[in-house]
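Note that one protein chain of the assembly has been removed; the remaining protein chains are unaltered in position.
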């Protein structure tokens, strides 16, 4: 879900034209002359969100809590759980990490069903009002919603809803879904019918879990941008509980067995009696699963879109090594932690020794940066420490999963040079990011993207590396094989499956 | 505002018939034989809420904060402020006392206009979602609402709204007003027109302050159940700021001068240019101001409904003394703090020496009661300490403002007897409470009201006093004089000006 | 106990000479001409400390907790409890109010014996290291100490101890006692013998409770400056528990019966078997009980030095009225809460109506003062609210227990004039304070004392009152009667029973 409906800054349809000549070393041979011309940034896209659903488990909230914990990497700003007992919903939400929010709070959310949400951290309003699941009551009773994704026509729908008399309590696109359900004119009763009606009116990305006192509904948009899996948790002497989650790692932690993905466009409904039904209420389109889930977002231990995330990254690293070979280097060094699988792949394909020459602090999470001169000199060292014995006098290949603004990459290069590195080569295990995302990822303004702003040569100079290279887009496609067209790579290619609705006029005000 | 729409437990129209023969010593001479037969308990009705509005002050939130502080007695569970800058509203809310909620938070609520709310403490869901002001956006833009009172037809309206597609984010009756505004078909534009439409559809008690980015609206229901005053705060070199508040004490603390009450049924609108207009959008009815504001709720230093609260209580005490005289006693002792003015009045009329023989602890607010045997023996002593030198061997008259369940009164009687009192006479400066309130006061189930459950004689035995007497209802009327019919005394007399709408069927579920 | 050993600022022996001509209206007739020349300030001395001991109670820590709660007025900065089980001591301490410090902490302090301490709030180092009881181990085993009072030769003793090799962990004079016990050359074994040796070397004020794993010792200095009482708490089926405390109100709250005071110079020792012994290990001197305990420090419900505190204050008020009569006034108004008993006495003697025309906020404790212009205009109104109906156009007599700097008094006068008072007469129920205290009270620099700085006439002008009068010292003496010489009134009279040791040279550094 997304807090502001405005499309990424300065969005113009014309921008989607291919504006960017292939400038990196693999695509443009002229850049290959100087390996130092192959470069890239290294900070990350912001995490999106994680959703969880638990059905028919005597400790549903506890299961949801641990599943949220396993999905903590998808959002660290806030978390919430809504649970259901026979006649009502219960909620607990808060800002902070999952373990902080739910310390001593599980008793507040009883019942044998629960849905849960991890919210990512935005620069904007950190207010508990925007922490999901959202809970509301309407003529069908109480309902709660947890949403991962982003609705591209939310602002337009919100205007229409306001014109008919709806009031909005949050600034989230997710709330639109609840209003559409409440105003659905579907003559058939049933929350699932109303949910299908509502979701047929929205555009964009959604992996949504809904909870009422007698239903749990898991549904994925027809493009299947964001992941959603289901599994079974065996219980002694009773039928297995059902667990739904953004990634399979959330099933693993509670020892649930992943049974399958929710298909793109599929709605799965489970009722009090344990009856599971599914249908496909949306027009069929080709899947466009987010490839960035494999590049950075998902946990390496997860199976996402039917593939091992770790193995994808390892293979990206191998392809990176073969697509832009280095004459020689002393060590392959990952930017911890997310760069490790790709760096291992790079090392395996290049034959260069892998070394963990940058150590990550375990305690950096909430470090208080003191308002002192000393603090300004600390920089990236608070989080990362170089192993000088592996670096001094050496030529090192630093592998990172992706690069966004490039500012962190530059700090890492400087840190390694201070530690005595003879040469620092940066290798990025994904193509250059040249556009934002409209499907649930918090991306900076396009103007801040390193690879939008400058050629690979310029980027290499910006981050002060000896060379910079990206995984070529066609290498990524080659790896994906026949499935390549079923992945969304719009942030690299500019091919956006759905464009945001343009809203001419603002009637109501955002809360 | 009220969190549950259900009428006070076991509400039946027939119950409003006069079911209770006058049983206390003043009304029933047979009881007067033994003064010891006149008794009563002493715990209190729960506080209601306090509202504040500030317009055109450079530090509007700071003014609202101090005004809320002065109204802290009207609600201790939570507090919130919503402020307005040119183009948006800002909010900060939280559970806890005003000073806790807003510590280091004023910078989050900038702007030169603000409304604020103190929420009372209920046994129910202590969740920040129910802390006002509520904020929403609809086709007219953003709006925030702070409400003191209770809408008697909220549940019925909510059902109708849900049937037309509205969703509810809270379990509060106050939210209904926002939906009614959003769905108003008033052809005239303007938030005040929509507010008038909406409030013409609700029944019950409301003193409401609304805020948009360019309007502040203060409005009081036509009965004028709950108070609402306005004043001016002089500012150097610019026009005075306007301040609205439940009681005049909130104006006093910020050195604002009270200019007048908002009249029953009046709506006052101030706009960005400082233009103040007022109108009376409701059908005219006779005022029914809550007499309990003078008995217990309001601060003694406030002017409420045009009268000094302190002087009312002092006079209640005098009338109490003359209506049920005691042959002799050594001291008049108030139950601190609320019983002090009445006890002083009692002493002045009876000629018995006033002594503060029960000392109240200043630090009891948040006392942690240890789960030990010792704790169970502490009882009321944690809060109140008897001055044995004034009590041992003496006959004392204990004056309290009101009595609800009687359990605290009994503890006080026992404490005084332990401290050596020869006789303990309880005098209550209001009539016996025999019914609940539908207009914004959190009252216990009728079955728990001491004076509903038993005669004054029985009540006297229950609280173990030597005698118990109440202020006779006619004495209260006599004090109010010509204005008596303009006060609501339903909790004593059973004469409810408005009865709750009976809701046959529950469609949506409360959140 | 006292945190800094330095004597009150600019202390000079010569200052103790009578330097101050009797300037107030009662002592100097020339001032009586203009009643307006009788004036005084109204802020207070800082509270000192409270101590508690509990012996042979199955929930000793819980009893100590509630007793501390009743003594909260004696110190609000921090609190601690040390308990004893058979073979070791346990502790829990913290900064904050008693209920904050011990929330969920009683399980940390098990055992059937405990001592406890409330620490007053100083401007200086708020560090938990200075929160008592102090705990240490030495050759006799573990010991803990809780001290109310101040040792006038602590710095000298500390130097001597440092010269012989002792190290100091705190900046408190109390620690000296532990070192003296550890270095006692008393050949007789036994902690009580060593305590007596140690306390024979200190000078000044001490009401001390010591705890070891098999002894509780309560001891009071030979002058008996500070109070200390003992009582019994009946227990079913076993011998009564013993409870020791600074004031009887701490016994009352736990339903213990006060049996007697610890006498000046007496040491009471109780051992594991419940054997209680007492002796008088110090040279005999005339008692010099602190009269200020009756003026301000102690709770009105306490019996202190054999007298009811409430009754003393009531009588001070009566004597104040008769010693400096006013021709006429409309109301006697206490400065709440501490001024109430004296104001009642004043009213009873003068015949002027007592009214609680200044209302104290219950919620002011931790009010966050916002750093805004608005805050600077709030002043005393955050805490006190005038009842205008009682004040406008009236001449009021404001009674306070004491006046220190006079700044608060001036704010109150101004507030009352804003509320319309025609005349404001200030009456102080103690003599003018012209000197500091060396015996356990935190007094400001002498130069800041209103009555040291200026005559009563000047003081009256300073606080902007129409008149100011103090209780004459001889009137106070008259009230104390034969016992007058057994009270210390040095802060009024300059007659200090013990003068601080002058320390020429500082060897060690304070921690």
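Note that the chains take the letters A, B and C in the order they are written out, and that residue 1 is the start of every chain.
Rule of thumb we're sticking to: a residue touches a chain if its C-beta (ideal position, glycine included) is under 8 Å from a C-beta of that chain, and two chains touch if they have at least 3 such contacts.
Everything numeric here is computed off the predicted structure, so don't read it as measured data.
Interchain touches from the omitted chain, evaluated on the whole complex, reach A, C. Note on the undisplayed chain: of the listed residues C:142, C:278 or C:353, the one touching it is C:142.
Considering the complete assembly, chain C touches the hidden chain via residues 87-89, 91, 127-129, 134-142, 159, 162-169, 178-179, 181-184, 213, 507-511.
Touching residues on chain A toward the chain that is not drawn are 58-59, 62-63, 65-66, 69-70, 72-73, 76, 97-100, 102-104, 106, 249, 252-255, 299-301, 303, 308, 310-311, 337, 340-341, 344, 348, 353-357, 359-363, 365-368, 370, 372-375, 377-378, 381-382, 385-390, 418.
The working rule: only the chains that are shown with their structure count from here on.
Taking the mean of all protein C-alpha atoms as the reference point, the chain centroid lying nearest to it belongs to B. Each chain gets one centre point, the mean of its Cα atoms, and the points for chain A and chain B are 49 Å apart.
Between chain B and chain C the centroid-to-centroid distance comes to 38 Å (mean Cα coordinates, whole Å). If each chain is reduced to the centroid of its CA atoms, chain A and chain C end up 62 Å from each other. Multi-chain contact residues of chain A, defined as those touching 2 or more other chains: none present.
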